[in-house]
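The complex appears here minus one protein chain, its other protein chains still in place.
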Amino acid sequence: MSDDETLPRREDFGVLRRITTRWADEDVYGHVNNVTYYSYFDTAVNGHLIEHSGVDTRTLDAVGVVAETSCRFLRQLRFPADVEVGLAVERLGTSSITYRIALFQGESEEPAALGRFVHVYVAGQGEQRATTPVPEPVRRAVEPLLR
Amino acid sequence: MSDDETLPRREDFGVLRRITTRWADEDVYGHVNNVTYYSYFDTAVNGHLIEHSGVDTRTLDAVGVVAETSCRFLRQLRFPADVEVGLAVERLGTSSITYRIALFQGESEEPAALGRFVHVYVAGQGEQRATTPVPEPVRRAVEPLLR
Amino acid sequence: MSDDETLPRREDFGVLRRITTRWADEDVYGHVNNVTYYSYFDTAVNGHLIEHSGVDTRTLDAVGVVAETSCRFLRQLRFPADVEVGLAVERLGTSSITYRIALFQGESEEPAALGRFVHVYVAGQGEQRATTPVPEPVRRAVEPLLR
Partner (left out) sequence: MSDDETLPRREDFGVLRRITTRWADEDVYGHVNNVTYYSYFDTAVNGHLIEHSGVDTRTLDAVGVVAETSCRFLRQLRFPADVEVGLAVERLGTSSITYRIALFQGESEEPAALGRFVHVYVAGQGEQRATTPVPEPVRRAVEPLLR
């Protein structure tokens, strides 16, 4: 990142979700492995949708398929402290949602990582599979996160 | 284990399945984390069933639910060498299958771990869920592993 | 289990540790995968030791190596509800500790799983590696859990 970049803080996110770290999240270097950061993203997005949409999103016909993700790793995370996941919606399209995500740990106001996570909604199986509008319950759950 | 225990060797198993280790299988102590051994067990059993039953077992009405597992850890495993998983069936019951499993890595004839894995077959949802006979395709896939 | 077995309850454990479930803890059958139960065990034991021993146990010369684990799976667990891990010490030996563990989720008083987890303490590298007494800080952290 450029030196004068302003990093987002906890208050820049519509919701903060708490995730407990696990012993095996750390790899041989004694810090949380890069792959695990994405499991924090995945868990925060889906946990928010299930708890705030009023439906178990796993039972909907329309499925949010992950189209694209990315992460910039700024600081190490360690077990056993909790991680707070800040969640914001950057773009709510007809059939896709783009989330901005930040991870925080401990007292630091600086994020340990900044992520991007794109869900595209599809319905149908095999050859019939096609994009479909974001289901209404999901739309209602993410609208408050628009920034 | 007692000093005079005879440990099983590769030849004591009806099938050996090869699994590639992963970077993050290792924890902060620089060896494969104990939890991951069970993912090798799980993968070998289900991989064998899918490849040798003639059906995708995930589509059957009867589901193999894991009732009990255990593992004795005898040697460390390390990334990036492959792991060979020896699979044998100790007991093929009406509705359950008990597997004996051993993990091997490298030239050593001694297993790195010895495991036990019990599948009980169930069908139906919620209150209606009940044990059901081992499906025929599964039975045929495991009979050659009986020891 | 036998029908008249009395299952332990939350109150039978010296400590209960809360773990947040993750989206990918669930496998294709829509319940937490059996392997993941062991990551809850591993996390609860090591989290307790790090937080209650007064030292970061990862920096000690003596390392708790997992010698044996087992689990009986009694009920399904699901994302996104938290899991509570009950921790008790069944045996505190010279160089080993045997933990009894139970997992609870939601309102149910019945455990979803019962586990056993054996740490053996070793020190030294390679050929020189040998069992060593349980470090004093670890001993103090687990004595209150003896049942």
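For clarity, chains are labelled A, B and C in written order, and residue numbers in each chain start from 1.
One rule holds for everything that comes next: contacts are C-beta pairs under 8 Å (C-beta built on N, C-alpha and C of every residue); 3 or more make two chains touch, one makes a residue touch a chain.
Because the structure is a prediction, the values reported are computed rather than measured.
Asker: Among the chains present, which touch the one that was left out?
Answerer: The omitted chain makes contact with A, B, C across the full complex.
Asker: For the chain that's not shown, point to the residue among A:Ile19, A:Ala44, A:Cys71 or A:Val142 touching it.
Answerer: Looking across A:Ile19, A:Ala44, A:Cys71 or A:Val142, the contact with the absent chain belongs to A:Cys71.
Asker: Which listed residue, B:Asp27, B:Asp42 or B:Glu68, touches the chain dropped from view?
Answerer: Of all options in B:Asp27, B:Asp42 or B:Glu68, contact with the hidden chain holds for B:Asp42.
Asker: For chain B, which residues lie in contact with the unshown chain of the complex?
Answerer: Chain B touches the missing chain through residues 18-24, 30, 39, 42-43, 45-47, 50-51, 58, 79-80.
Asker: Tell me where the left-out chain touches chain A, residue by residue.
Answerer: Touching the chain left out of view, chain A contributes residues 28-29, 33-36, 38-39, 42, 58, 63, 65-73.
Asker: List every residue of chain C that touches the chain not included in the displayed model.
Answerer: Given the touch definition above, chain C has residues 23-24, 26-28, 30, 33, 35-36 touching the missing chain.
Going forward, only the chains that are shown with their structure count from here on.
Asker: What is the distance, in whole Å, between the centres of chain A and chain C, each centre taken as the mean of its C-alpha atoms?
Answerer: Here chain A and chain C have centroids separated by 29 Å.
Asker: Rounded to a whole Å, what is the gap between the Cα centroids of chain B and chain C?
Answerer: So the centroids are 22 Å from each other.
Asker: Can you list the chain C residues in contact with two or more other chains?
Answerer: Residue numbers touching two or more other chains: 39, 42, 58.
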